[in-house]
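Other chains dropped; remaining ones untouched in position.
Should a chain be cited, it is by its letter among A, B, C and D, assigned in written order, with residues numbered from 1 in that chain.
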């Protein structure tokens, strides 16, 4: 039973890989190396290190360590700011009135064009990179939180008002739990976006990290290296997402149960 | 304590309340009956400050209701939407008690006691979606009673429970309201219930609602499910209310449209 | 002018393709193309040239391979790199731009402790594209000054971001071109070295290139392109004024700036030996592993 | 009411612009390297009469509109399918989660090889990247549909597809719409990014590339401002549509738009 479940979850991966392998071998396009070559190159780049480092090469540590730290910092920051601001805006139509156009202005400006601003304002590159990440990923969190906050069941809110809940109680006991599923959708979107923005930020900052590696691979036409970076990104995305879903399952247990049919 | 004067409310151009006046003294339990869709819930929402009526006045303790009054509890008609699905029954009941300045332990005790009173001692740790309709309704009654408001508004609070439970709950509400001197407005469709529970019964007309009759019950203080219901006065009053609800005019003429 | 009259007579000369999509970069390098379009040289050959902006050489190679461009401007360093790595097979059909004094320089900010090229050792240097001619020549200059450049001291920054990055201390030096050299100079920035001196003097920078496949498929159209562009190239090479007039039309460099900036040279022939210098430098500095046969990458203009 | 909203919005934007100007004026940002807000605004105004920019803007708009339409057409059904069929979602999830974090800087070179036409390329990039917010929001919205509402229709003998289209989709629609609004913003960014990265003959991104070559930061950022304004307008339009379609949703909730 469990085996069947597990197979049901992963069968698509080998199938895709095999098709991709066949297609790329047939096409012989240098830009599309076969996955086998990509994997071999990845092993060389990142997994041929000493056993003491879990086989990770120095390069792997260089590439992933700072990147992951930036990623989590950026995502966490965006989550805190996005959820807080989203709730504030969702609760106050007045505040929403002031900020709405700014928000939609901000989220339609391509982040790379704003980087000069961040750089000019923040000088140091790590805060500037974090700002880039936060600025790039905060929008789904913000908009989903606003939506979630605005659309709490009216009777839930009325009950809270009747019993004279304080603002904090209203927030923590009613609005946040009710908006949680939507907030989580935003956080999940933002997690993958964070990876993307991390790459962009690293490219723009021109320092180390996976993004920098991707860029140099592109600049030197090392397509296998580039694909290796993409695969790592994809794997990271998958892992982060799986961890996220695990957390979500815990936090939203009530919700899943309340919404179960049969 | 509660003075509703000439209350008028329209949803858009659709007039729902057309000059309703009801008075409730401190500690009085007033039942409101009336045809479905006549505007009872609208009346209750106006008193609770949840909607701003188009016209007329609601005073609570002499003060006009311009926001949600203090010390108020409401049992909504749509009870299932007023419980928080992310909290157990006990927590749903305990949450408002923070207002009462009780610590966690005391809140929990009070919640358990209230749940016990409505016969849900076993279900304290259940979530709303693990409960039957009647159980959810009882949780919301327990929440209101545990809160010990000075003004209690109930919108068909016993609609989803069986006859036995209903009687128990009627007696419970009578007891708790009397003991704590709560002023209560109770909307019901059950004519027997209105006469059994109420100090006064207000009958509303078909939409747009006006007060068809405001009848004092006057069956004395103590009530008993069997004995009271067999009293002549009870049977007569019940018939009278029944006739009024069906659209006839009052024979007793007492207090109508004061 | 008289181009209209000639166009009809030559349109019937059997071109395989009369519309060419040509990638350009809004920099002085592509001035001759603009001139050729404006003066109707292409029309005279029966060609319609549709210019398309590309962000850089890497995109140009992709677009050539993907078929959305027929010919593109491309820096030699980038294209040689692509060819060496097997990304595709390319052919240059015309030279476009070469180094000239003052057009490619390394700059630092006013109060920078860096005084000479040797001081650049271990310092971060911004280049517009990694592994580009800027970086290559910077490495060459450093070697001349007796220090070795390392890969990680180069970071990629778009030209417009360079002035701020330099001022903020994100980078210690930048390898710039006009009009940014002027901007930085105005802010007090200093030129450390002209990148195109010594071993890199007069180094070819960029030319017009296509893929082998396109070149063999449309030989006549390419030849027509070469002829038309060649005419413009000759004009431009002789008269800087023409460039100054043309620049504001396809870039956002205004006439005033155009009049003062340092420009490169506009070579009129595609010289194998000159290009070989680029390939040799690349080999020497480890950009490419194999000896590159530059000859095979050149499609000389028809002797006309 | 509506006027008050517009006024507040204008006040908010004005406040921001003023603050940005002050930052420039006080030298917190060196205006030699970054133009002041007033200069950017002047640049933005200049663009309005710049025929070239107007052509570029129209091209970007077309790519955006087409891209967003196609995105909705692809992502909503995909989200519905994934949300309605958990086993399929589980099977596809690794692939989706693998693809989602691939950045546009990597996607665009790929797309260049596949799509020769610049419009197709931009549309494809938009569809790829802007689909995710719609897909994810649709999946989450479907999880949030009241089971009783679905059971009601099922009990009348309607099949799963009917239930999906007649109950789940309308219930989920408001949150899907929010996803579409997120996607609309993403799509603006992607159109411009694709133009910046892949080039082309017309588009706001092309204009920015050209402005960059002349170090016209004011024009670059002015163009970016128009892209942003474009986001504001599209959002306003979408909200107006939502308000009409989802009145039932707003009255049931505390929504005060």
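Here, a residue touches a chain if its C-beta (ideal position, glycine included) is under 8 Å from a C-beta of that chain, and two chains touch if they have at least 3 such contacts.
Please read all numbers here as calculations on a predicted model, not as lab measurements.
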Open item on the list: What stoichiometry does the whole assembly in this file have, expressed with the labels used here?
Closed with: A x1, B x2, C x1, D x1
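Just so it is clear, only the chains that are shown with their structure count from here on.
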- [ ] Determine the chain that sits nearest the middle of the structure, using the mean of its CA atoms as its centre.
- [x] D
- [ ] Identify the chain pair with more contacting C-beta pairs: C-D or A-C.
- [x] C-D
- [ ] With centres defined as the mean of C-alpha atoms, identify the chain lying farthest from subunit C.
- [x] B
TODO: Go ahead and note the Å separation of the Cα centroids belonging to subunit B and subunit D.
DONE: 49
Task: Junction residues of subunit A - those touching two or more other chains - done: 31, 116, 120, 153, 203, 215, 218, 255
TODO: Would you pick out the residues of subunit C that each touch at least 2 other chains?
DONE: 58, 62, 65, 160, 164
Task: Pairs of chains satisfying the touch condition - done: A-B, A-C, A-D, C-D
Task: Residue ranges of subunit C touching subunit A (in the complex, touch as defined) - done: 58, 62, 65, 81-82, 84-88, 126, 129-132, 151-152, 155-157, 160-161, 164-165, 168-170
- [ ] Write out the stretch or stretches of subunit C touching subunit D in their complex.
- [x] 23, 25-27, 50-55, 58-59, 62-63, 65-68, 158-160, 163-164, 167, 179-180, 183, 186-187, 250-254, 257
TODO: Spell out the part of subunit D that touches subunit A in their complex, as residue ranges.
DONE: 4-5, 8-13, 15-16, 23, 28-30, 33-34, 87, 90-95, 97-106, 109-110, 113, 132-133, 136-137, 139-140, 143-147, 150-151, 174-175, 178, 181-182, 185-186, 188-189, 192-193, 196, 208, 217, 220-221, 224-225, 227-232, 234-236, 249-257
